[in-house]
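Note that one protein chain is taken out, while the other chains of the complex remain in position.
Moving on to subunit A:
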Amino acid sequence: MSSMLLSTIPQVSSSLSESYCLTLLSVQTKSKKTLARPGVKNVVLVEGVRTPFLLSGTTGLLQRTGLPKDAVDYIIYGTVIQEVKTTSILRHNINQRTLGAGFSDKIPAHTVTMACISSNQAMTSGVGLIAAGQCDSIVAGGVEFMSDVPIRHSRKMRKTMLSLSRAKTLGQRLGLIGSIRMAHLSPELPAVAEFSTAETMGHSADRLAAAFGVSRVEQDEFAVRSHTLAKKAQDAGLLQDVISFKVPGRDIVSKDNGIRVSSMEQMGKLKAAFIKPHGTVTAANSSFLTDGASAVLIMSEEKALAMGYKPKAYLRDFVYVSQDPKDQLLLGPTYGTPKVLERAGLTMSDIDVFEFHEAFAGQIMANLKAMDSDWFGQTYLGKKSKVGTPPMEKFNLWGGSLSLGHPFGATGCRLVTTVAHRLQKEGGQYGLLAACAAGGQGHAMVIEAYPQ
């Protein structure tokens, strides 16, 4: 596991003309000028980086920060499938990674887990610590090693092994060893399945797509859109959060290697992956699980400015939601979006940049249809009418989890960083990100551009 530090944090530039700022504000017709609230600390995103999301191989976290070695108060990491040797003892792990690069061994750290929104939880926990005045600067991130997940012995075998370590005599040991049968030896493989329903996520996504009448073609088209936009963004050099990473024993990897623009015909050839044979979710219209790591540096605004950083964005209101893990497993964005907008006092039209986690093309389409349905809004969201859908010309314009990949724990930071970068690039003021997660949970956050 290698470690890297970041070198290029943009310093505050004072060269912006006031007149430019004024023109910028005058074109905006937002319902609010800013989401800053009296008495609430402004929390800013200083920088966000990630490794390329890799289809295979191992990975490491990289950080792009010219931070003084003792300036970070706390480190929080999100991860889903914990392998003790690679991620779980994160304090140790992070230090291993960061000590050489200059992080102090005096910085406490912990891991959080909340399925696909683990790094969102890491960031919002950090926001909480800053807002509460406990910390001023936090490194939050997410890391996933799908290529090295722990595989457990069966419960019977674990029991036997534990008893074996307590056995005192040779006779007891032999007796225990003799009790081992074939059934003991089959391992428990981790599955992307719901604890409460034992249904795999792809299966649930297929049912969700069917419930909202999302066709196979719609799903394939959305997947192709994701790959096409990702390719464009990659070619245009927009994915500036990606930093090169040397895979031990192999070459340096400096870009996401899952982006594959296919024709609709190629997409159509694939067989259903979960509900066979009549399902609509295929390998090509699902996000793929990868190794990957991402990190953000978040600070209180004063601290960032005092240290001479040029923040990228404000992290504003956020919500977590939860609903039925069986039939509404992946509808988090539908529940989270109206709730966070309401909290921020914004409407759908105020948002310039939307970034939704693309777990499955069918899941995104189902969420869009749910947000566009009066019946769903009235029956399940307690609204008078539909929530309304994000306009596609503002939606996931640099690709998404379908094309870039989805390392469970690391996707959240990518979403935040992408929203911040897109706001800068496109000149918008407000961005909204939303994601669904196992257990029927969801998350949404409003991000405000930092005045340029």
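Basically, contacts are C-beta pairs under 8 Å (C-beta built on N, C-alpha and C of every residue); 3 or more make two chains touch, one makes a residue touch a chain; residues count from 1.
Here is the rule we go by: contacts and distances are computed from a predicted model.
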In UniProt, the chain not displayed here, chosen among "Trifunctional enzyme subunit alpha, mitochondrial", "Glutathione reductase", "AP-1 complex subunit gamma" or "Myotubularin related protein 7a", goes by "Trifunctional enzyme subunit alpha, mitochondrial"
Contacting the left-out chain: of A:K369, A:R422 or A:H443, that is A:K369
Checked against the full complex, the residue among A:A167, A:I180, A:V261 or A:I275 that touches the missing chain is A:I275
Full-complex touch with the removed chain, picking from A:T113, A:S154 or A:T197, is A:T197
Logged for subunit A, residues touching the omitted partner chain are 195-198, 203, 206-208, 210-213, 275, 278, 324, 326-328, 366, 369-370, 373, 375-376, 379-380
